[in-house]
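For this view, one protein chain was removed and the others were kept in their places.
Each chain gets a letter, A, B and C, in the order it is written, and its residues are counted from 1.
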């Protein structure tokens, strides 16, 4: 890994946060994507959904804030904001499937240049299940994959995913610590690159061929 | 009409009431069927549903009881019993379609020996629409048609309905002021007859052929 | 995020040829002030989706009488004689749909489902021209989703974020149409600050709602 893991996750979370717009309804997957909530620009108001049945989710609950009946989709105790509300799982996934979620941010085991995503099963090895991920990737208006660029040094971004898919051709944007890649009909366009790496470096860690636009920019992560 | 209309309706409502059992959830159609609520045996507890979004419906509201936000499916102000609750139209018809309504009682323009019912349209003449009737007849566990035996002296019970159907082969029981007819695979069985009429009289007012069982009984309406 | 607007600010949303869903059951639970506005603006060629066409002087019935509707999708039109009259004159297109099917089609539109499968209507005129699907040896009708440009919702207590509570049977179609339109306007009996409603009373989360206006109580 070119960038230390903790720093890498911070870069990813900060850059994802810049994709969010005022008033959007956003679902953050468990793990790395939850860090995004820490970096929302102060001048915008984003509403977080938790697919177990809440909008207006706040931070992790501490001490007296804990209500054992209010958890996030990872089972952790969280707070709910004044504008928040609760509902059953049918409405929660109606919100998701019906296109009412503006942005979903998820991790990935693999993602490819067609926008395919694999993040729910490694046959014969790990079968956690898809939870709400398939509905989220299928239903959200914009799908952002937020992940470390590589796994133990091996690429996670492919011409074609090898693992069973979570959804077909639904990913819009891939954000890693090394760059920002947009899924287009022509393939993956590297719109932004981390100022500390070279194009050759990022391509060498990516199995898919990256398209380099003339106006490629440095990732803004401050 | 052999029996005066007001008296006939009372006979029908009283006899239908005897079909209901303790704890049942019942939907009464508008018009004649609503009279059934006046004759529920005192030793049983029946819950009424109103398809506009309520269970535990009480009587018509009078004076200070009126809450303009609590109406029955005919738009009249009604009361709600302590055990009652409100819900949206999706749940209301989920209750109906899902087989949670034990008995529905509806009026009819025509009904036939196959259990077909027509009560929502007279083409070119009257097109009120089906409202919730099609769902009720399709979804309720038991469908009782409660109606005057004839309309202006003409039969309403046929071998085959002439008017467009509300539902196909769903009626279980037909209760009129003249008798109680059960829909069976063999045809309409006249299980009970009003003690003031003869079998010949009721057959002459019925277009379908009535099957007369050996153990035919008098209608109990007191 | 304060979604409270004046009636005047809603005025500019209204356009001819819109598909509009309106809550209410025979007028109970219909946002009358928003209906007033549509009449005032004399919006034309509306496709109206509602449970019924109410009465001639109440709820959406008034839009029918005022000749503003070109098509109505409803379960019942019998209480408004004007609907039948305009239909017979050929100036109003009426699509009758069983009530349970109608509300479930709207939900399918709002919830991203491809349609619904119901036994209601099998063997009747309602089934004509529709796809049938056999499941577990039973026949079901495939009924298609409904969506709208605009949903007009009547709420009871509503907060500034658009969280909505309902009262009694005035709930009916309201929470469902609130999920199925591009723009959702709620007419509130009472408007309160964010956080003032017991969260367990909220039926329609504010994330579905675009604008809130103050109506009568």
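Please note the rule applied: contacts are C-beta pairs under 8 Å (C-beta built on N, C-alpha and C of every residue); 3 or more make two chains touch, one makes a residue touch a chain.
What you are looking at is a predicted structure, and each value in this text was computed from that prediction instead of being measured.
Within the full complex, the chain left out of the display contacts the shown chains A, B, C. The chain not shown here is touched by just one of A:58, A:131 or A:187, and that residue is A:131.
Summary of contacts with the chain left out: across B:25, B:130 or B:193, the touching residue is B:25.
Across the entire complex, the residue among C:27, C:98 or C:112 in touch with the chain not shown is C:112. Taking the complete complex into account, A:166 is the one of A:104, A:166 or A:206 that touches the chain left out. In the full complex, the hidden chain is touched by subunit C at residues 104, 108, 112-119, 133, 135-136, 138, 140, 142, 144, 165-168, 198-201. On the side of subunit B, touch with the chain left out of the figure occurs at residues 23, 25, 45, 47, 49, 55, 80, 82-87, 90-91, 93-100, 139.
Residues 50-54, 67-71, 73-75, 80, 86-90, 92-93, 96-97, 121, 126-135, 138-139, 164-169 of subunit A touch the missing chain (whole complex, contact as defined above).
In this section, only the chains that are shown with their structure count from here on.
Chain-to-chain contact here is organised linearly: an open path runs through the chains from one end to the other.
Chain geometry summary: the mean Cα position of subunit A and that of subunit C are 35 Å apart. Mean C-alpha positions place subunit B and subunit C at a centre distance of 29 Å. If you average the Cα atoms of subunit A and of subunit B, the two centres end up 56 Å apart. In subunit C, the positions touching at least two other chains are 107.
Of all residues in subunit B, none touches two or more other chains.
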